[in-house]
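Omission of a single protein chain aside, the complex is shown with its protein chains in their original locations.
Up next is chain A:
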Amino acid sequence: MSVTDVHEAAVRAHHEEWARVVAALCRRFGDLDIAEEAAAEAFAVAVEKWPADGVPPNPGAWLTTTANRKAIDRIRRESKRDDKQREAQMMRDDSPPEPSGAIDDDRLRLIFTCCHPALALETRVALTLRMVGGLTVAEIARAFLVRETAMEQRITRAKAKIKAARIPYRVPAAEDLPIRVSGVLAALFLIFNEGYLATGAGTDPIRHDLTAEAIRLTRLIRALLPANGEVTGLLALMLLTEARRTARISAGGELVALGEQNRGAWDRSLIAEGHQLVRERLATGEAPGRYQILAAINAVHTDARDVRDTDWSQVVALYDQLVRIDPSPIVALNRAIAVAEVDGPDVALAAVDRLDGKLAGYHAYHATRADLLRRLGRGEPARSAYDKAIDLAGNTAEVAYLTRRRDQLG
């Protein structure tokens, strides 16, 4: 096995086994901090030893065993001081790794613990990326444009709260599951969106590492909760969005609007998979939730080989459905964009203007108004709407796109 092969095996093991190893340690030792540290040490040992010793036949079991030893080492060091309970756990030293069924359950427990509603959404996101996704604190800090020490503190504080307040390491009871799953999905959607429309002047406009991680984690949750419609809906939504990623930024680094994208560059296999998931949900006949409706809207868009083939009345009908379960102004804004294609930009503009009080600080509100005003030939108000949108937009590619549009006004 070449050095590259060993390196790839280590990277693959990290992707596939990290959450499993951490989750198993959490259950065994009842402590996220010990689990995280021991898992990180085990992977460091793998990187050091595998090139010389070769990749073990079962990397997952090797990593779990190594991490268990590391955890016991730490507990042994600490238990020299006081803790009787940890001393007792230490006695179970060389127990074999759990069968994989139970470990899958552990990963689900881990996700629900990291996304507990008693933790702030930004904390859930950070903790999930660290404990389940295996990203380093430095990587997470970079993704959310905060200093590494601040991110370290946020994660440390969260782990301490989980321990002190005794946030349980448990899959919620059936009656609590829908609301708890929606808390998990909100965190994953936030990770995906930060990747898909990254904020900050110094970052790439699309952070593929974050979108890929969000998709990977959502796939994991779907594997664990296959019958949950919203989980499937969110995965479909992410896939159908991710499929357009390469067409979304021009060679010059400018955002490309949906209607102007080169649809030949869309990823057909992601689209096929997304459509399949949307059909699967439709076939159940169950009332769809918000992610399923958003996925269906994206399925309509990705169904059209040419923007002129888009079934806009279907899109509006789906937004009507969405408004009924989520009457927020942002949904109303997105509905208005589809209305412009069916009833004309004047009707859409009237609907958008009604949202002024609620969305005045949101860049997409001004960008939408600017586009509608431009299409209605109202150059001056369009220009000032573009100005406001540019001022509020945080994504470099979007700023470039809006600036060109504004400068092209007659």
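FYI, a contact is a pair of C-beta atoms (placed from the backbone, for glycine too) under 8 Å apart; a residue touches a chain by one contact, two chains touch by 3 or more; residues count from 1.
Definition applied: contacts and distances are computed from a predicted model.
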Which of "ATP-binding cassette domain-containing protein", "ABC transporter permease", "YciI family protein" or "ABC-type lipoprotein export system ATPase subunit" matches, in UniProt, the chain that is not displayed | "YciI family protein"
Selected residue (touches chain absent from view) among A:Val11, A:Ala165 or A:Ala272 | A:Ala165
Write the list of chain A residues that the hidden chain touches.
-> 116-118, 164-168, 170, 172, 176
